[in-house]
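So the structure is just underneath, and the comments pick up after that.
Just one protein chain is left out here, and the rest sit where they should.
Note that the chains take the letters A and B in the order they are written out, and that residue 1 is the start of every chain.
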Amino acid sequence: MAKDQPHLDTSPHVSDEVRKTTCYMCACRCGINVHMKEGKVAYIEGNRDHPVNRGVLCAKGSAGIMQVNAPSRLRAPLKRVGPRGSGEFEEISWDEALEIATGWLKPLRETAPEKLAFFTGRDQSQSFTGLWAQSFGTPNYAAHGGFCSVNMAAAGIYTMGGAFWEFGQPDWDHTKLFLLFGVAEDHDSNPIKMGIGRIKERGARMIGVNPIRSGYNAVADDWFGITPGTDGLLIMALIHELMKAGKVDLDYLAQFTNAACLVDSDPKSDSHGLLLKDSEGQPQVIDRRTGQLAPWNGQGVQPDLSATHRRAGVTHRPVFHAMADRFLDPQWAPEAVADRTGISADRIRALAAELARVAFDEAIALDREWTDFRGITHDQMIGRPVSMHAMRGISAHSNGFQTARALHTLQILLGSVETPGGMRFKPPYPKPHTGHPKPHCKVTPGAALDGPHLGYPQGPEDLCLTQAGGPARIDKAFSWDNPLSAHGMMHMVISNAHAGDPYRIDTLFLYMANMSWNSSMNTRQTMDMLTDTDAHGDYVIPRIIYSDAYSSEMVAYADLVLPDTTYLERHDCISLLDRPISEADAVADAIRWPVVEPDRDVRAFQSVLCDLGARLGLPGFVNADGSRKYADYADYMTNHIRRPGIGPLAGWRMGETGLQHGRGEPNAGQIDSYIREGGYWMEHVPEGAAYYKPFNSAYQDWAVRMGFYDSPQPYVFSLYSEPLRRMQMAAEGKGAHQPPEHLRARLKTHMDPLPFWFEPLGDETAQGYPLHALTQRPMAMYHSWGSQNAWLRQIHGVNPLFVPTKIWQEHGFAEGDWAVVSSPTGSITVPVAHMAALNENTVWTWNAIGKRKGAWALDADAPEATKGYLLNHLIHELLPEKDDGMRWSNSDPVTGQAAWFDLRVKIAKAPAPQEAQPAFAPVASPVPPATETLAWKVGK
Amino acid sequence: MTALPETTDRKLGLVIDLDTCVGCHACVISCKGWNTENYGAPLADTEPYGADPSGTYLNRVHSYEIQPNDGPAQLVHFPKSCLHCEDAPCVTVCPTGASYKRSADGIVLVNEADCIGCGLCAWACPYGAREMDPTAGVMKKCTLCVDRIYNENLPEEDREPACVRTCPAGARHFGDFADPDSHVSKLTAERGGMDLMPEQGTRPVNKYLPPRARDAQMQPPALKPVAEDAKGFVGWLDKALSRVGGG
Partner (left out) sequence: MHPAPSVILFTSLSGLGFGLLVWLGLGVLAPTGWVAFVFFTIAYLLAVGGLMASTFHLGHPERALKAFTQWRTSWLSREAWASVAALVIMAVYGAGLVFFDNRWAVPGYLGAALSLFTVVTTSMIYAQMRTVPRWNNPTTPAMFLSFSLAGGALLAGQVTLAAVLLALAGAAQVAHWAVGDRALAGSGTTMASATGLGDRGAVRSFEPPHTGTNYLMDEFVHVVGRKHSRTLRAIALVSGFGLPILILLAGAGHILAAVAVLLHLAGVFAARWLFFAEAEHVVGLYYGKR
């Protein structure tokens, strides 16, 4: 250093202590190092050892310090004093709050537990909140999956025992071509960014299929700017091309899928469409060694992909023949789909050929010996290095389930699932659909429900129906309306409860779900429903309890508010029983723990449920003598036993000879072990078990040892889905459980056991609305509770509607213009901006930037409240009336997934209004006004 | 001392990979967090919850849309912070000597104790790398995390700028450009690392790796049909299966 330059201390004190916990700025669940100074949070960075993020951290994670100190934090329990929706509350004590809640809930439990509807939003403790609801005895419980990505999850589970995100990931280390569909830049956010970085570093290529070329699609080597809702059509065309050219992995299909399983192909037969089974119920294949029937999993069996079997006058054909019928149909030819997808036939053909080239001409082989469930030992692991990932963009359409099925079919046909370079499951996945619970709904006053609420029906007998055949659940999940609604249908709860259809409820209990704003379709009407009164002047939905850490828009609509803590002030477990944080090569779970103590009168919601559960005497929350079982959530995390040897956390359990992982008895020091080891537990998958997991004996044995299952559960992928066929058969009039007449036709069409594509259901009534309208979550903001963050809101404080060049020019738009955007449901007036890298018939905006005046401790003139807006106003939970006089649900007929992205609009230039329209009256803020300047530094 | 050093022993700086940056703003906030708590005055925000929120950031991510003559439009995310120029005009204009370029490693810094907040250095910078803090009244800029990269209180692996450590996509690289064998020098050479506004004569140390060609037509060999319909396909299948023998 030259002597005339200032002296600089290059080794300043960094922090007094680093506390390692788990981020909760979104659902990605990265490990974070929280640097503490004088007992305060000074700086947050990623944890390098953590399996999810390996040290990196996104904008939201780094902005956590502004979240923990946000002025919008609720300060104490609130009791409503003004009319519902006014935001007028008084702060009360926890004792009073819990007495009120107990006073409301206890009589319900004793007489009609279903009158409590308990729905949790972006809950990361569903195995706990579900247990609470089950113990209460109400069938009305679910989280937010129904309006998020249930199509993706359910299609993945039913097809191959896992989907994307917490279920599976591309083999980033080996893939040579990565195909990304419909990802709105949110879920699995850091792992995908890390993965993209890694494949780019290796010179591998990436193709984006998305109407919008932002974010990940901006760095894709090739971009297919597809028309929204037609991904399935494109995928069908790709499958058509690949099959037509014989470019499918026959070996893989025969061994590891049900393509060789025999199906009753006689339409006159009672079991038409069902798999041929032996006396033990095992699907049958023809064994190539003998030419005879054999169970699919028989030792040494070599399933024949093409042999048929005739028995008792009925022909049984292999599934693969039915697939040929389906996919080789000329309606899926590239020329036939080009116009609707917006992708030329040449480009579709080139994409199919590229997939085939990489999968088969650039195949890779790892010299790792492994033995499959038929006892056959393979000396190599053959990889088809094409990997795919998809999310809400293909999921949130009314055809999303079958589109996701088609996508998985494409992956499987290429032999690229659970093989090197393809897609890999993350333990405890893969898990066959038959290995999941089925839904339960049997209500007994004063007692627990007969089993877990959510699951995977195998046939009509598993639906949640009343004696009369109507929906048993308030959200109508698992009813004939949406038989496979595996995540429930939170988006229907308020409108059904308001309509008293299927029945009236008493108390709506919500957690972290902004239903009066960005988490509902048709926001204005939702507000009306929440505040509507009957002839006596009583609220139609009599009581609403809400828990949130922040002054969100929903707070104003509650009668009782239970203030939650921020994520750095609480215990949490990211459990294998729930949505774990595992990676393909390792099983992992994690905790949060209070790295700082709350400075307000707030309590972690899960601890409050432990308390409330004890006050209500819920089984599972009281001891035999009726005393309270869990002091708090940490107590539950440590001591709850789900199955013998299995608890919420898998690390550091008590074995016979000491601490062990996976199975074991509760260990009083478990949370301390987690804290000491960085806030997570991880165990690597043995090398020989790393691929072919559903079929690999070494993996199955390891999974049993870890406690994922109690016995090996090998299975093959369900290209043909029998549960769907069983529902379809009911619609055809077969079987004891029959759907209502008005649903027969649509069930027959949509519960197709092989994937297909159909026009999004709303299109028919959207004539005159030529444009598709989408939302995306910005990477720096995704998940609405980030939007009041002082640092992040500067990045995304307003959300123009992005308009493609063709429409921009047609309407003569200029910078700074506004437009009226209307759908069959309503209209909004919003600022517009030009974007060229966009499907020419699509407009879009950033999601959930718009805020209600009075919420989130923002000033009433904050741009989020004056220029920000929601597309939600344009979306209805029901479609407009059709010729049949019915208003069909705006959702996927299979799963009930909310079809957000089916939205069709038209646009017209408009004079600039004072504020984006519709504008809503401010609500009173339950928290004091925020500071005028901020210069946050906790150290000296 | 605002005279620029003739040479610096090392030339520390960043390589920013425009091919890989997904525009997530992770680097922006990581930088904001570290530099609010560390070097000098905190990076302040005015109206943080108000109508016109505005704050000091040392690193911001722009995005640009490119319309090629043929082919679809492209989007490029573009992080920008101080480029630690060899001919840093911001240093020489400083009247007080607060701005200086370190002779040891070339990092351009502001010694806040000497800064009168005249703003001239920000005027002189073509890149918008300097921002006057509204509360502290001193000029803030990227320090290349000079309080991290040599910090003996941090583990060795963490001695890199906060933005580099946090970047999820690995689009940011830190190193010594004076060493031709360094990772950053090699990346620059291999990928055609470029200067921003070379005509300004600032000789920036930071380099930008251009995006690889987009939408270069895929030209795999065309697929040859083995069948036109399901029946033909089954025929082909039977033949193919008898050829491969096993199942």
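Convention: a residue touches a chain if its C-beta (ideal position, glycine included) is under 8 Å from a C-beta of that chain, and two chains touch if they have at least 3 such contacts.
Everything numeric in this text was worked out from a predicted model, so none of it was measured.
Peer 1: I'm checking contacts with the chain that's been left out. Which of A:Ala698, A:Met835 or A:Ala916 qualifies?
Peer 2: Answering carefully, the residue with contact to the hidden chain is A:Met835.
Peer 1: Given that one chain is not shown, which residue among B:Asp9, B:Glu131 or B:Asp238 touches it?
Peer 2: For the chain that is not drawn, the touching residue is B:Glu131.
Peer 1: Which one, B:Ala178, B:Leu196 or B:Met218, makes contact with the chain that was left out?
Peer 2: Reading the full complex, the residue touching the unseen chain is B:Leu196.
Peer 1: Even though one chain is hidden, which residues of chain A still touch it in the full complex?
Peer 2: Per the touch rule, chain A residues meeting the hidden chain are 794-798, 835, 863.
Peer 1: What residues on chain B make contact with the chain left out of this view?
Peer 2: Where chain B meets the chain not shown: residues 1-3, 18, 28, 52-57, 60-69, 73-76, 78, 80, 89, 91-98, 114-120, 122-128, 131-134, 136-139, 194-201, 208, 210-211.
The rule is short, and it goes like this: only the chains that are shown with their structure count from here on.
Peer 1: Taking each chain's centre as its mean C-alpha position, how far apart are chain A and chain B in Å?
Peer 2: 32
Peer 1: Which chain B residues qualify as touching chain A in the complex?
Peer 2: For chain B paired with chain A, touching residues are 1, 5, 17, 19-26, 28-30, 32-34, 36-38, 41-51, 53-55, 57, 63, 65, 67, 72-77, 100, 102-104, 109, 111, 114, 134-136, 146-147, 149-154, 157-158, 162, 165-171, 211-212, 214-230, 233-234, 236-238, 240-241, 244, 246-247.
Peer 1: Could you please specify the touching residues of chain A with respect to chain B in the complex?
Peer 2: 1-2, 4-6, 8-14, 35, 37, 42-46, 48, 53, 55-63, 65, 71, 185, 189-190, 193-194, 196-198, 200-201, 213-223, 225, 241-247, 250-251, 254-255, 260, 288, 302-306, 320-321, 324-325, 328-329, 349-354, 356-357, 779-780, 788, 790-795, 797, 805, 835-838, 857-859, 861-863, 866, 930-939
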